Structures are given as C-alpha cells and as structure tokens.
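A single protein chain has been omitted from the complex, and every remaining protein chain is retained in its original position.
To keep things simple, chains are lettered A and B as they appear, and every chain counts its residues starting from 1.
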Amino acid sequence: MQPPLITLTTDFGSDSHYVAQMKGVILGICPNARVVDITHRVAPQDIAQAAWILRQVLASFPADTCHVAVVDPGVGTSRSIVLARIAAQFFVAPDNGLLWPLAQQSAPEWIRQLTRREFWALNPTPTFHGRDIMAPVAAHLGQGVSPAELGALVSQLVPLAAEGPRRTDQGLEGRVVFVDAFGNLITNIDARSLDTLRSPIHVHLPRQGITCHGLVSTYGQRAAGELVALIGSTQQLEIAVVQGNASQRLGVELGDPVQVRD
Amino acid sequence: MQPPLITLTTDFGSDSHYVAQMKGVILGICPNARVVDITHRVAPQDIAQAAWILRQVLASFPADTCHVAVVDPGVGTSRSIVLARIAAQFFVAPDNGLLWPLAQQSAPEWIRQLTRREFWALNPTPTFHGRDIMAPVAAHLGQGVSPAELGALVSQLVPLAAEGPRRTDQGLEGRVVFVDAFGNLITNIDARSLDTLRSPIHVHLPRQGITCHGLVSTYGQRAAGELVALIGSTQQLEIAVVQGNASQRLGVELGDPVQVRD
Partner (left out) sequence: MQPPLITLTTDFGSDSHYVAQMKGVILGICPNARVVDITHRVAPQDIAQAAWILRQVLASFPADTCHVAVVDPGVGTSRSIVLARIAAQFFVAPDNGLLWPLAQQSAPEWIRQLTRREFWALNPTPTFHGRDIMAPVAAHLGQGVSPAELGALVSQLVPLAAEGPRRTDQGLEGRVVFVDAFGNLITNIDARSLDTLRSPIHVHLPRQGITCHGLVSTYGQRAAGELVALIGSTQQLEIAVVQGNASQRLGVELGDPVQVRD
C-alpha cells in the first residue's frame, strides 16, 4: 500500500506560513503522508477559479489522492464542510460550490458532511478551518480512518452558478478563466463543445476587437510573435502569442469574454 | 520512530534556488527527511518578522520537528549559530535575536553553539551558512547525531529589542506585524493582553484616523465590506474587511501603529 497523497489548493497566497501550518498538522497526524501543493494563488475567495484548477489537475493524480481545497469566504458561518469521493479520488472542501463543477463532470460516489469533532483540532478557531478541521480530517483519512467515521452521508452539494460557455446564435461565448505565467489565455471553452462547430472556427475577443482564424495544434507551427488559438494541454481553448505574452500584448484580463464562431 | 521533520524559514524570496540547495544538502545527508517550507518571503533581514512567524507556526508542528531559520544579516561575521531545544522542538538559527522571542515564551531546555566542523560542509563559504552549516547540522541531527556532538552548551541567547505591545495610559499600543494575502492586518497584540481591558474595546489606527468598535468572533458575523476587529487563528488581534482587503482599503502597511482602548 502506498503512503497517502494529500494535495493543498488555497487562496492563502504563495509561500504562506498559513499553508505551512496545515502541513504541520497533517504530518503530525499522518507522518508518512506525501503533501503536494497545487497552488495557493487562487484569486482571493474565487471559488470558481479553485474549482476550475482542481478540474485541470485531477487527471494527473493517482487514485485515492485526497485533495484539500480551502477557498472559504464563509468560514465560521453555518456553511458545512464536506468529504466527497469523486472520480476515485477524495476531496475535502467547504460546501460552498467549490466541488460542484467536479461533481457535474463525474457523479460523486458519496458525499459526507464533516461532523465528528474527535477528528478535528481540539479547539477549532472560527477563522481557520483549513488548519483546524480540513487538514486534520485529511490526515486521519490518510491514517486509515474510514470515511463513515468522519461524518454522515448527505445527498447534495451546494451548487455553483453556471461557469461553462453558453451557446449563442453564432456559436459559443465563454471567458478567460486563467492567465498562465507565459501570458497564455486559457478559456472555459472545452475541446468537446467545439466539435459542434464547423471547421475552420474563428476565435474572437470582443472587448479587444481581435479575431484569430483557425486552430493550430502546437505553438511551434507558427512564427514567433504570431497570435494563435489552440486546444491546450487541459483540453480547453487557449489563445497565445508564439514565444510571447498574449495577456500583455492584447491587454486581456481574467474574466474577459471570448467568442467562437464557425 | 518517525522520519525526521525539518522546516525552513528564510528571507531568500519565494521559489529561490538558494532554498533548493539547502534541501539538496539535507536530503544528501538525511535521505528520509521530510522537508517543509514555512515561508521564504520574510522581509529581507527582518529578524523580528522571522521570529514572529516561527511563533505562529510552532504549535502546528509535532514534537521533535527541527526548524531551520536563516535570516542572517551578520553572515560571515563573528555572530555564532545555535541549536536550541524549545517547547519540545529543535531550532537552528544564527544567534542574532531570532530565537529570543520564542525563548521568552517558553524557556529553552538547552542552547548549544554550533562549533563541530565535522558536521558542516567541507569548506563553508562565508556568505551562505544556511546551506553550508545550518542545513547539514539539521540533517545530521535528523540522522541521529546527538545534540551534544554538535557543539557545547551556552547559557544565553542574544536578545532582540522588545517587540510586544506596550501599555499606555489608555490601554495598549502595538503594531501591524504581518499583512496576509487577504490584506488582513495582524498585530502583535495578543488575546491575553486584551483581557486586562474592559469590554467593549476600541481598536484605533492613529496614522489612518480610523476606529473599529468591539470585537467579532468571525468574519461571517458582519456584512461584506465591513471593517472588523477580531482575535485571529493565531490568538492575536487582527483588523480585517469582510470579504475585502483591509490593507489596500485603509492604506495600512507593515509596522503601522495600532492602539487598543477600553
């Protein structure tokens, strides 16, 4: 049997000692856990972005990985915290919509509400449930505590307002959901939804008044400096400048609309 | 017996290859060590901030964790390097005041000055004792070398100029010692010192001319956008804007004064 693999996704900011506290708690309970950071620079309290990132990374992790996601604007209120089994992996997160997009993609095997305080920190603070409830629960799960011990089954997750692209008269309209370190613009329009359009497609940025014709299969097919659209490694539509920074050059920001037409 | 747990706290900047070198040295000597980053964005050469961060994270780590802290403006001069046992954990740091606040909180079981060169890199450079002395010593300790082998006992640590809040005619005056990724303002005024004041208290930012009345117990008790004061997860007074960024909105920076009155 493998040592437990636990990942952390938060909006605490890169290189934060808040994250270190979660790791200390995990390793204190489950000394042989392997802990991997997904990212800690989720935009503050941006539940949809955290959900989007989890969906991107899921396929790269082995079965039974436990993903702890702490984007939790309602910490200390009556929102509950859940442990869910989705796509053969575990997820611990506030029940605030964060797990909803994942659950739409792959139906949860089960969802449990965390209620068993004997698996939490002794006196959980009202402002840091990531450290005081979610980290210890993930660690106890890693130590072999059965999910049934951690809380009772619930039937539903809190939904998140729809985040996918919407169909328009002319094609699809989505938005930029992530700008990576290269300035590539990753959209919420996935490869499958493009299949409904006739080739060649045209990718349009209405706010900037820029259109990109056709898709390339890799950056290297075009010369440095050219604007291209392609299906990226996440199977989503991306807009990029070959060996350049599309976000800076086009003045595009997170959330800007993207239209696709055939 | 658990594999050794070693943490790193430095002012080398996030994602620095200087930190990676320390990890390479540690794992070369102690292959089964678990290495956890506390943070590497301590303000450059800010010994007091490093000390404050170590105090925050301490309680989240299990007994016998070895914390290596490298904020070392005097590297290469005659300042010594110490290994101390405090609160059932180990600390390796330059003896420049960094461990003083911890030692005030919990009396050291012992303090040793690192002198035994056979546990250092072969030819320590004069500019990177973190990699060449502190990392190898922590790793040898993890491998089971006895503390007594690493250097002789000393009786005292170099003190750090007082950092706690001071008592005034009207209450307490402290300062902002950390601004987190959400813009929350964490002060050096701890919950216990507030017990000497009558409720309700008033938290005043003299530089900004802003006062916040009373304490809430969690962000969720007030509407988005409201300014609140509360005891945070570190048991210290924090000032926050619910679902907003207090640092940006109020124009408060690290070091700004904070007054509490009853």
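Just so we're on the same page, contacts are C-beta pairs under 8 Å (C-beta built on N, C-alpha and C of every residue); 3 or more make two chains touch, one makes a residue touch a chain.
This one's a predicted model, so the numbers in the text were calculated from it and none came from an experiment.
Participant: Considering the entire assembly, which residues of subunit B contact the chain that has been omitted?
Facilitator: Within subunit B, the residues that touch the unshown chain are 11-18, 20-25, 27-28, 31-32, 35, 40, 44-45, 73-77, 125-128, 131-132.
Participant: Contact with the hidden chain only, please: which subunit A residues?
Facilitator: Contacting residues on subunit A, toward the hidden partner: 2-3, 5, 7, 14-15, 34, 36-41, 53, 56-57, 60-62, 65, 180-182, 217-221, 230, 232-233, 243, 245.
Everything that follows uses one rule, which is that only the chains that are shown with their structure count from here on.
Participant: Subunit A to subunit B: how many Å between their CA centres?
Facilitator: So the centroids are 31 Å from each other.
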